[in-house]
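Scroll down for the structure; my scribbles are underneath it.
Missing here: one protein chain of the complex. Every other protein chain is in place.
Letters A and B mark the chains as written, and numbering starts fresh at 1 in each.
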Amino acid sequence: MRAALSSEWLKLRSLRSTYQALGTAGLTMVLGAAWTLYVSSLADERGSVRAAPPEVGFLPLLQISLAVLGVLAITSEYATGMIRTSVTVVPDRARLLLAKAVIVGLTTLAAAETIQLVTYATSRLIAGGHPLGFNDTSLGDDLPMLLASGLSVAALALVGLGLGTVARSTAGATGAVVALLFVLPGLVTYLPAPWNTRVASLLLPSLVPQIAGDRLSTRLGDGVLPPWAALAVLLAYPVAALVAGFLFLRRRDV
Amino acid sequence: MSVLASEWLKVRSVRSSYLTLGLSLAAILLGYGLAVMAKGMFDSAPPAQQAKARIAELEEVVVMVPQLCLGVLGVLAITSEHATGLIRTSLTVVPRRWPLLAAKTAVVGGLGLVVGPATVFGTYAVARWVLGDRFSGAYSVPFGARWPLLAALSLTVVVFALLGLGLGAILRSTAASIAILVGLVYVIPIVIGNLPEPWSERFGSVMIGALPREIAGDFPTDSVYGSLLPPVPAMVVLAAYAVVPVVTALWLIRRRDA
């Protein structure tokens, strides 16, 4: 397993697209600082503002860029034919996929948590004592949200990896991830109440606020899941996607 | 003309086209499901609640599916050629290059022009048939009052298809193009929604999601976007979403090595 892991780690490190995805995700830190500077100056003008915290507002950027990283970890192999070489040198396909999942999971988790914490820290430093609406809580209060949002990014990247293995196509898997992350939650909002809230509670974007014990949105109100259940659902997404991916990878000719 | 025929054949002969087009049309079923569900809720509610009950325009929800699908189709129409190396063959047989992209634009835009209205008007017809005069007659207003919004929604599907094609031709990478398409359509509106006023409404008014209602001059009370643009400028902005990337791509394709 260590051999497969070190190979997958090198595979990820030796591609430009990895750095592009990480760079895009890292933009969150820059945008977060710019955002805080802007709302702070606005607060000077108006006395006080109620602004969204940057680590929450820019989370979708982080999610989508690292989900693409997860998708590409496998679909780029299918696109180039590299998958045939990979399966030849690691004929145990479970080991191959597991090694990819561990590397993609750990890399995106480390990147996402770092980016979230740096965005959080710089924005609170820049905000200082300005009344911005998001900087009056302590790190202790915000930590569950920060950790859960980083975890959600890694989970999404693994969902991307699993769906990429099923679909074998960058476009298909990216489209499916986007549908899960943006389109489906958009559609569900339109379900008649109380079904909109019930179904939305199970969808990826709602899990982070539920883990942190916050409401989903003004429109949907409180979610139906307690924090531990939301965490379990968040972990179930990548597990389900990866199991599906493995079942296809095991049975198919490559 | 022969370039056009060749591009039409290229689209027709790959499975991903049927998948995206099929999913787009399947969205009508989704609209049907939502309508049936709303009907059930309405009929089981007491009269006092029925009088107050409102329903969102289902076409506006359902149109997200063909938007994403045709966007992906547009991206793939060009990036799949780069991924497989077919682009070198294509540019060898069409050495002036721009007619190739122009033909792709026509084919992809034409598909959007068929699929967009089919999905939007199809969903409208189905919802109207299921819901009758429930929800205070939301679906029994005369068609004449509704078609501008429906037509504008249909056009957004064309815009997505061309935006996808343009991005694909500029970036030459499936993953990057879809990510940026998604960023433009889903991520940026979320960020803009978080901006303080007046910027939230100003930027929100030029988002693709806001434009159909601005073009039709038909606003709900709780728009998540802005509603500052009059119909004609809104139409221009919507067109710009398609024209700017495609023209940029046309300009680039003549200058770059394949």
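Worth a mention:
Definition applied: contacts are C-beta pairs under 8 Å (C-beta built on N, C-alpha and C of every residue); 3 or more make two chains touch, one makes a residue touch a chain.
The definition used in the following text is that contacts and distances are computed from a predicted model.
Per its UniProt entry, the chain excluded from the display bears the name "ABC-2 type transport system ATP-binding protein", taken from "Sarcosine oxidase subunit gamma", "ABC-2 type transport system ATP-binding protein", "Peptidoglycan D,D-transpeptidase MrdA" or "NAD(P)H-dependent oxidoreductase". Every shown chain touched by the omitted chain in the complete complex is listed here: A.
Across A:82, A:106 or A:247, the residue that sits in touch with the chain not pictured is A:82. Which of A:47, A:91 or A:140 touches the hidden chain is settled by the complete complex: it is A:91. Looking at A:17, A:114 or A:217, the residue that reaches the missing chain in the full complex is A:17. One chain is missing from the display, and on chain A it is touched by residues 3-4, 6-7, 10-11, 14-17, 76-77, 80-92, 251, 253-254.
The definition used in the following text is that only the chains that are shown with their structure count from here on.
The geometric centre of chain A is 25 Å away from that of chain B, both derived from CA atoms.
Considering their complex, residues 16, 19, 30, 34, 37-38, 41, 56, 58, 61-62, 64-65, 68-69, 72, 75-76, 79, 83, 173-176, 178-179, 182-183, 186-187, 190-191, 194, 196 of chain B touch chain A. Interface residues of chain A, counted against chain B in their complex, comprise 17, 20, 24, 39, 42, 49-52, 57-58, 60-61, 64-65, 68, 71-72, 75, 79, 169-172, 174-175, 178-179, 181-183, 186-187, 190-192, 195.
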